[in-house]
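For reference, the structure I am asking about is given below.
Rest of the complex left out; these chains stay put.
Chains: A, B and C, in written order; residue numbering restarts at 1 for each.
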Amino acid sequence: SSSTPAATDDASGDEYGLVKAGTLTVATEGTYRPFTYHDEGSGDLVGYDVEIAEAVADELGLEIEFQETQWDAIFAGLESGRSDVIANQVSINPEREEKYLFSSPYTVSPSVVVVNEGDTSISSFEDLAGKTTAQSLTSNFYQLAVDAGANVEAVEGWAQAVALLEQGRVDATVNDELTYLDYVKENPDAKLEVVAETDPTQSALAFAKDKTALVKAVDEALETLRADGTLAEIGEKYFGADVSE
Amino acid sequence: MDSSGWQLFLDSFWPIVWGGLGGTIPLALASFAIGIVLALVVALMRISKNRVLSGVARFYVSVIRGTPLLVQLFVIFYGMPAVGIVLDPWPSAIIAFSLNVGGYAAEIIRAAILSVPKGQWEAGYTIGMSSGTTLRRIILPQAARVSVPPLSNTFISLVKDTSLASLILVTELFRVSEEIAAFSQEFMLIYLEAALIYWLFCLVLSSGQSALERRLDRYVAV
Amino acid sequence: MSPSEFEQDPTRSDAAGRRPAAGDPLAPGATPDDAVLLTARGIRKSFGENEVLRSIDLEVRRGEVVVLIGPSGSGKTTVLRSLNGLETPDSGVLDFDGGPELDFAAGITKQGRVAMRDRSAMVFQQHNLFPHMTVLENVIEGPVRVQRVPRARAIADAEALLERVGLSDKRDAYPFALSGGQQQRVGIVRALALRPDLLLFDEPTSALDPELVGEVLKVIKELADEGWTMVVVTHELGFARQVADEVLFMDGGVVVERGAPKDIFTNPAEERTRRFLDRILRPLD
């Protein structure tokens, strides 16, 4: 199949310059629970970001196709024109804003400092100074920890970070509150606690710089979905709360 | 392993195996087959007296072996579109892995060809054969025998290296394990299971190697 | 199929550019006569600085056996290889009866080398049988692949030749399963099957156990008796004496002395020849 944008006249959405006419091609990791992951392990691709993207595509009258790959390759795919949009809890920061376009945010949630239960030596971001945290490199939590003066060990993802924390090899990990909540929901025995949280961070869909028309349409779609309660509904499903504002 | 762990292990087994049968194995087989042909060409180029040919071959081998496979994949899948070449995941993966095998196997094949005694070339010439015919009829069948063990090493490495293909959207054994690990957060258990399944595949493939060696050894005293 | 079928098939000789065999499978491509088959003049060859052949002249008549003797490194093998096109001399002229004259100083084309190689066949010291082929496959490989002889006929021919050297029962064996003497006899048959005008032997018995030497020498002697033209490098002086029409003693890349075997062996003109013969015939003196 050729990915050159050779939209036919009657295909909808050809004004967006889509990778594949009539289809929104969405890049996502597929291994980042609860935002993008496989149900029952290797079942259907599900998750908060996945359903948001599906709702947006539906609203735009487009088919949807997911491309699953590692974080390393997600932005390379966007830039090389292999995908139209990234739906993977990409948080908005100045470096990224310089290179990509963002939709309006669909997740607003604080970052939290997670420690082992009973560890009283850390009770704020400032306390991370001189402590060791485990972060996945590609998240903005990495930056938060570094800024707080922590000694950061880079890991693959949440699971490894928690493993290190529980094995006592790091003092804390910084992550999205939603990730933490999902984890303790699945692992009620986990002896972890949140000791601090930031102001909320915003995550949004990311696009290549030349996709202004698409971004505009997506923003409108998000607005509609917000208005008709779909975003809140998806939030309820995964977190028991609306996290889109 | 507690009973829920055991259950997860069992539930994951077939999905991971299918990831192997549907991704890892066909990808490895196709890339290996193409890579070997490429390697043969490169090996002959390196042996050739033509300075340009052997220089090109030497450079190719050096770059392939000197740079990470991950970057090679990246360049072919995410870099080539910049020059207007857009390939689908599977063709990209097969091209990248074939080029990689080509670089490693070329040196093995070159050594195997050189290990056939010079007298065999001369015996071919003296019965009137051209270099090409001698190569094909006399030298390569003998070189095959010597090169099976190292090539099977290359193949077994390839089987595991194909896990990088998930980077360019190909679903294979390890990708399936990562999905399960991400869902269940039981990465240690699942990765061990993946390792076990890789190992089983490799055992099967190694027994293929032994069979091939026996076949090629039929003309050698035991 | 009887070996004499070679004679009944005129196409074969045309295809291979060689004369049909006589009735006996061991018989050479031509009945011996006194025509000159091969003339080499002024053959020179250097490897880097090392001048290995310094103007070698050689004339071989049809049906004649020429034996080359000489110390190690004197250039005997290089002479044979030059005749077979495995080595390209730097200068000199080679003239195979019926072919174009090849002047090496003027450069030689690939076709020229192939044409020259097709006239002769070499039997190597280390036999160089193809280890991955059975005895029969070794023998028919040249006729079938190169000379395009129909496979059935090549097999019949090969079987006749193998029988003649006493190896019929080994036709489906692989070389590793043969003794050294048997391997060398297969090597000879492989050369014979090409029906070359000229057979070249490079120390065909020197890699053999002493008791196995005899069986190979006997086969070569029979070939000589039946009129094959050959050039033989050997250290078996007794054999040379019986078989050779002419003996050439080489040393340091030149032919020091040449003549009938009885003259060379009993009364060498040159001191160098005498010393060499002494070393071989009376090692302990």
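To be clear about the criterion, a contact is a pair of C-beta atoms (placed from the backbone, for glycine too) under 8 Å apart; a residue touches a chain by one contact, two chains touch by 3 or more.
All figures in this text were calculated on a predicted structure; none of them were measured in a lab.
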* Which formula, in the displayed labels, matches the entire complex? -> A x1, B x2, C x2
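We adopt the following convention: only the chains that are shown with their structure count from here on.
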* Central subunit by CA centre of mass proxy -> B
* Structure fact -> Greatest centre-to-centre gap (Cα means) from subunit A is with chain C
* Structure fact -> Separation of the C-alpha centres, subunit B versus subunit C, in whole Å, is 46
* Which integer distance in Å separates the CA centroid of subunit A from that of subunit C? -> 81
* **Whole-Å gap between the CA centroids of subunit A and subunit B** => 36
* To do: Please name which positions on subunit A make contact with subunit B in the complex.
  => 1-4, 30-33, 37-42, 67-70, 72-73, 76-77, 79-82, 157-160, 162-163, 183, 186-187
* Structure fact -> Contacts from subunit B onto subunit C in the complex sit at residues 117, 119-120, 122-123, 125-130, 133, 137-138, 141-142, 145, 218-221
* How about subunit B: which of its residues touch subunit A in the complex? -> 8, 11-12, 15-16, 19, 74, 77-79, 81-82, 86, 88, 166-169, 171, 175-176, 178-185, 187-188
